[in-house]
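So that we are looking at the same thing, I have put the structure below in structure tokens.
Apart from one protein chain that is not included, each protein chain of the complex appears where it belongs.
Letters A and B mark the chains as written, and numbering starts fresh at 1 in each.
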Amino acid sequence: MNALFLALLALASETIAIRGGTILTVGPQGTIANGTVLIRDGRIAAVGTDVAVPAGARVIDATGRYVIPGIIDAHSHTAIEGGVNECTNVVTAEVRIADVLDQHDVNIYRQLAGGVTAANVLHGSCNPIGGQNAVIKMRWGKGPSDLVFAGAPPGVKFALGENPKRSNFRVPGVTRYPATRMGVEVVLRDSFRRAQDYKREWEEYDRKVKAAGPKGERPVAPRRDLELDELRDILDGKVYVHAHCYRADEILMLIHLADEFGFKIRTFQHVLEGYKVASEIAKHGAGASTFADFWGYKMEAFDAIPYNAAIMASHGVNVSLNSDDDERARRLYWEAAKAVKYGGVSETEALKMVTLNPAWQLGVDKRVGSIEVGKDADIAIFSAHPFDPATRVEMTLVDGIVYFDRARDDGKATRAAGGAR
Amino acid sequence: MRARPILALMMLAALVSPRGYAARGEVYALVGGRVFPVSGPPIEKGTVVIRDGLIEAVGANVTVPVGARVIDVKGLSVTPGLVDGFGGIGLPAPRPGGGGGAPPSPAANPLAPQALALDRVRLADALKARDSGITTALVIPRDGVLPGQSVLLNLGGEKLEGMVLRQPAALHLHMATLSRTYPGSLMGTVAYARQALYDAARYRDEWKAYETAARGHKRPAYDPALQAWQEVLAGKELLIVTATRENDVRRALALADEFKVRLAVADAPQAARVAELIKTRKLPLLVSVNFDPPRAPTFGTPDDEKERQDIEEAERNPSELHKAGISFALVSAFAPDFLAGVRKAIERGLPADAALRAVTLAPAEVLGVADRLGSLEAGKIANVVVWSGEPLAKDTKAKMVFVDGALYEPDEKAKPKEDHR
Partner (left out) sequence: MKARFSMSALLSVMAAAALAADAPRPIAIRGARIVTVSGPVIEKGTIVLSGGKIVAVGENAAIPGVAEVIDGTGKTVYPGLINGLTTLGLTEIGSVPGSVDTTETGDINPQARAWLAVQPHSDLIPIARANGVTVVLTAPQGGLVSGQSALLRLAGTTPEALTVKQPAAMHMVYPTGRPVFNLARLFEEPELKTFEDRVKDRRQNQEKELRRLGNLIEDARALGQRRGANVPSDVDLAEEALGAVARGELPVVMRADAEDDIRGAVRFAGEHGLKLIIAGGLEAWRCADLLKEKDVPVLLQVDRLPLRESDRYDASFTNPSALHRAGVRFAIVSDDAADTRNLPYEAAMARAYGLPADVALRAITLSPAEIFGVADRLGALAVGKDADVFVATGDIMDTRTQVTHVFVDGAPQSLETRHTRLYREFKDRP
């Protein structure tokens, strides 16, 4: 073990006590006034009003401040290099965002400064079936593979509606299918039929190999198709589906298709007309990740209402509020407050929409999303209540490491290595 | 007398032959110059003897053989011929692109690992580079994702076939994207390469199975692209990945790890950022001196400051790599003026001797021809340049260039800049 490794280990193991603030745990402990969060080995070791602070621990004074779980953005295209979309084909489940993460994207830092600690980095909405997402933590200064949230279940991006059918732009000289919502459904259906065939082909091969025994003649394996691998894994429930959609009818279409082929949609993304079919979404068991009040930019976004989150939540849907935009991602706490204004969602529920709910949607709610003992120490410290008009993020921690500290931000974070301080 | 007609013929040949044709058996002795063998320290007043296209002797006290044509190079310097280990010398200049007009000439297939650069080299164009002291060049098209296989050429002779040092030299993968066809994104390029290699492995297994037991089995299809990958897959042919960004180096290594192929990385203007990784993996590098290459405009808010910084970083890259103790070649990477680029690298801190090695022995090492090329050592190919002054200095010109032991004298009036981007 070399000195550098040991130093890093020590840094990572820094024991921190965040003391004296109002803790919005978003968990069973609710709101704790004048509380302490104890962090050890990157995890939350204790939360409460009478937590003993071990000697040698770094104490962060949070008097007058608000301590919340790090914000999780369930729809992001931050930190991607070489293109967000593989637009040339109609089904591109083989491409992986994890192959093209850009750890130097300054927007990672800017979002840390807005309290964001994790993000669902998605393929764009060019195709009915796009590529594999990467759930990342905002570990500014680390390499691309270190950004990846290890253990987060894999997912594939779907897209319905105007974008995959290219309603709003034409590539000169290119005739593309689909051009209608009918065609989008055909592409999905065809893809899963092919996936079923592929699955059968490989099951047949496995049988033959088994039957041949260890010394028997091995048949040549079927062609390994990186795209069909993913679609088969969706059928087998091993890979999440995050489906960009707008209109109520296409939401229902996808629910029926998924039911028919025996898989689940994990989240509907944007889902701006989700409020019209909230019960159906709840019944299917999908989460919904939507905008607080961004609307009106496309025909399919014209029936969007800022009450979408409130209505879906009241019907039992797990709702998160996302950004889909580097600029909006810095102020998701402001977006969450809109759920209170439109539809009377409680402040705790609204805060959940940018913390625990997106954590569940991404399958990482055992690890993050609330301030509870045993979870990762992903925490944001605000100067006032996150919904207060004068509030500002003062500090952001990921895995118990301070990645953003407003008091020490010297404006050079962009070119510096960032990382632990 | 029988000798007379032969003599007459020889005299006739000398009269009509173009300058620089070396008859077999021609012996040269370059005497009294400052000799840079590269494989050893410089020799202040040295002699280089060339016979039969090979270097016969190099040293301070070398006896000049009888019948040698003695060339006094006092006050001049003598180096191995320069090797451009990655560029487009001899290929038609790629279109600047844009405008949406019809392409002027049949464009090369951007996804053709089977394409041979040798088929597209224009002899007259290739030989122009020699005037600046370049005696050897690896030639590959700039555009495309899988532009094919490069050829290593010695820049002297009457016929292309006689110029070949190694064919194919390597198979190339540019970490680039296409505008209208797959792959249109960097993640698409990675997926494309992975799928191609899986397909190539299966192709190998299919044909192997068929050749083992053809009777009773259906014949597999022939696929020139998959066939082209076979030597790379077997670890016999070098795969050169063009890395434009820091993470392209990581992507190249990931590909090499997944498929166990022999890898070298070209371009790599940000390689110094991953110096430790390069060292650990002993990754052969062909580092570009094309610091401001023609690029597509990026959309989004333009940040001129950042672009300038990126160019400056690229200029310092060779010097930083050297400081990190990494051995690497310097290559034109399609720069219009290879030597100007090398001089810029020296200006930015790369020691001149390291620069000289980087354009002679180092590329020979990367390309696996160091046993026969790249330094002034007995037995190596007689690629030698006599310079008017300090090699690689600003006003220094190549006065005499030997390729395969044949003497060429660069045209004083000829433009040093070549249009082979």
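One rule holds in what follows: a contact is a pair of C-beta atoms (placed from the backbone, for glycine too) under 8 Å apart; a residue touches a chain by one contact, two chains touch by 3 or more.
Keep in mind that this is a model prediction, so the values were computed, not measured.
Undergrad: Mind giving the shown chains that are in contact with the missing chain?
TA: The omitted chain makes contact with A, B across the full complex.
Undergrad: Per the definition of touch given earlier, which of A:34, A:49 or A:168 contacts the omitted chain?
TA: Of these options, the touching residue for the absent chain is A:168.
Undergrad: From the list B:180, B:208 or B:394, which touches the chain that is not on show?
TA: For the chain that is not drawn, the touching residue is B:180.
Undergrad: Write down which of A:96, A:137 or A:276 is the residue touching the left-out chain.
TA: Only one of A:96, A:137 or A:276 touches the chain omitted from view, namely A:276.
Undergrad: Of the residues listed, B:294, B:351 or B:379, which one is in contact with the missing chain?
TA: Answer from the full complex: B:294 touches the omitted chain.
Undergrad: Using the document's definition of touch, tell me which of B:44, B:307 or B:347 contacts the absent chain.
TA: For the chain that is not drawn, the touching residue is B:307.
Undergrad: Going by the touch rule given at the top, which residues of subunit B touch the chain that is not shown?
TA: Residues of subunit B in contact with the hidden chain: 96-100, 179-180, 292-297, 299, 301-308, 311.
Undergrad: Which residues does subunit A use to touch the chain missing from this display?
TA: Contacting residues on subunit A, toward the hidden partner: 87, 106-107, 109-110, 113, 162, 167-172, 174, 275-276, 278-279, 293-299, 301-303, 305-307, 310-311, 314, 326-328, 330-331, 334, 337-338, 340-343, 347, 387-392, 409, 411-415.
Rule of thumb we're sticking to: only the chains that are shown with their structure count from here on.
Undergrad: Could you work out how far the Cα centre of subunit A sits from that of subunit B, in whole Å?
TA: Spacing between the chain centres: roughly 45 Å.
Undergrad: Note which residues of subunit B are touching subunit A in the complex, please.
TA: Result: residues 100, 175, 177-178, 180-191, 194-195, 198-199, 202, 205-206, 209, 245-247, 250-251, 254 of subunit B touch subunit A.
Undergrad: Going by the contact rule set out above, which residues of subunit A touch subunit B in the complex?
TA: Residue list for subunit A touching subunit B: 81-89, 92, 94-97, 99-104, 123, 131, 143-145, 171-174, 220-221, 223-226.
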